[in-house]
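In what follows, a structure is listed as structure tokens, so that the remarks can point back to it.
Moving on, here comes chain A:
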Amino acid sequence: MALNFGRWTSGGESVTAEEILQQIQGRFGDEIRTAEVRREEACLTIRADRNYEICRFIKEELGYDYLNCLSGVDWPADNEMEVVYAISSLKQPGKIMLRVRLPRDEPVLGSVVPLWGTANWHEREAFDLFGIRFENHPDLRRILLSEDWIGHPLQKDYQDERFVPYPWDDRKPGGVARPTTA
Partner candidate 1 sequence: MTTVNLQLEQIKERTAESMEEMWVNMGPQHPSTHGVLRLLLKLDGEVIRECIPYLGYMHRCHEKIGENRAYVQIIPYTDRLDYLASMYNNWAYCLACERLMGIPVPERAEYLRVIIGELQRIASHLIWLGTFGLDLGNFTIFMWCFREREMVLDLFEAVSGQRLNYSFMRIGGLALDVPEGWLADVKAFLEWFKPRLPEYDRLSTDQIIWQKRIQGVGILKPEDAISYACSGPVLRGSGFHWDLRRDDPYSIYDRFDFDIPVGESGDVWDRFWVRRREMEESVKIVEQALKEIPPGPVLSPVAKKLRAPVGDIYSRVETPRGELGFYIVADGSERPYRYKVRAPTFVNLSALPVMLPGYFIADCVAVLGSIDIVLGEVDR
Partner candidate 2 sequence: MVSPGALDQFYALFEAWGIPWIVPRLSIMLGVVSIIIGFISVAAMFLIWWERKISAHIQARFGPMRVGGWHGWAQSIADGIKLLLKEDIIPKNADRPIFILAPMVVFASALAAYVVIPFGPGLIVQDLNIGILYIIAISSLAVVGIIMAGWSSNNKYAALGALRSAAQAVSYEVPLVISLLGPILLVGSLSMTKIVEAQQYLWFIVVQPLAFLTYFTCAVAETNRLPFDIPEAESELVAGFHVEYSGMRFAIFFLAEYANMFVVCAIATTVFLGGWQGPFLPGWVWFLIKTFFLLFVMIWLRWTLTRVRVDQLMHVAWKVLLPLAFLNLGVTGLATLFL
Partner candidate 3 sequence: MAADYAYVALFLIVGALFVVFNIDILSRLIRPAKPTPVKLTTYECGEDPIGSPWLRIHIRYYLFALIYILFAVETVFLFPWAIVYRSLGLFAFIEMVIFIVILLVGLAYAWATGALEWV
């Protein structure tokens, strides 16, 4: 029963990143804040409220069914949190970097666990370390830290007395405040 995918066996013609972008923009034009092509990747920034529909479109209609990575990024300068989905496929070339910006004081996002099982632990990790809450997640609790941990350590303003910061602060003005020791 070996599925035996050769290299990019689906369809034969390869889809370029521009075409991916066009298809998504054609369907969800209003939802997309920025779109660009970088290193053969289709990079998109979308609004938060319909991320599940867009992900489902990418998975089921574009056929990008392999969620490589899901990571949170904290942008206190913009007062925003970001969730980045790295999506690809085993059947066709091309990668999609899907970014969602969330308000920093209320980071809530729809879960994509129904689409990708792997999102389960990635989302728990983002919740654990960034405090991003994923709605409709089946089991949203801390994964790496102990359950009685206070705070979300990868937020840029997280403070802990045991934490030793980087000795040279070369961040540009307007960047992040340097973490301080207590």
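Rule of thumb we're sticking to: contacts are C-beta pairs under 8 Å (C-beta built on N, C-alpha and C of every residue); 3 or more make two chains touch, one makes a residue touch a chain; residues count from 1.
Candidate selection criterion: all candidates are chains of the complex that A comes from, given by their letters.
As the structure is a prediction and not an experimental result, all values here were calculated from the model.
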Which of the candidates 1, 2 or 3 touches chain A in this complex? 1
Spell out the residues on chain A that touch candidate 1 in their complex, using ranges where they run on. 1-7, 38-39, 65-69, 71, 73-74, 84, 86, 90, 95, 97, 116-118, 120-122, 129, 140-149, 153-154, 163-166, 170-172, 175-176, 179
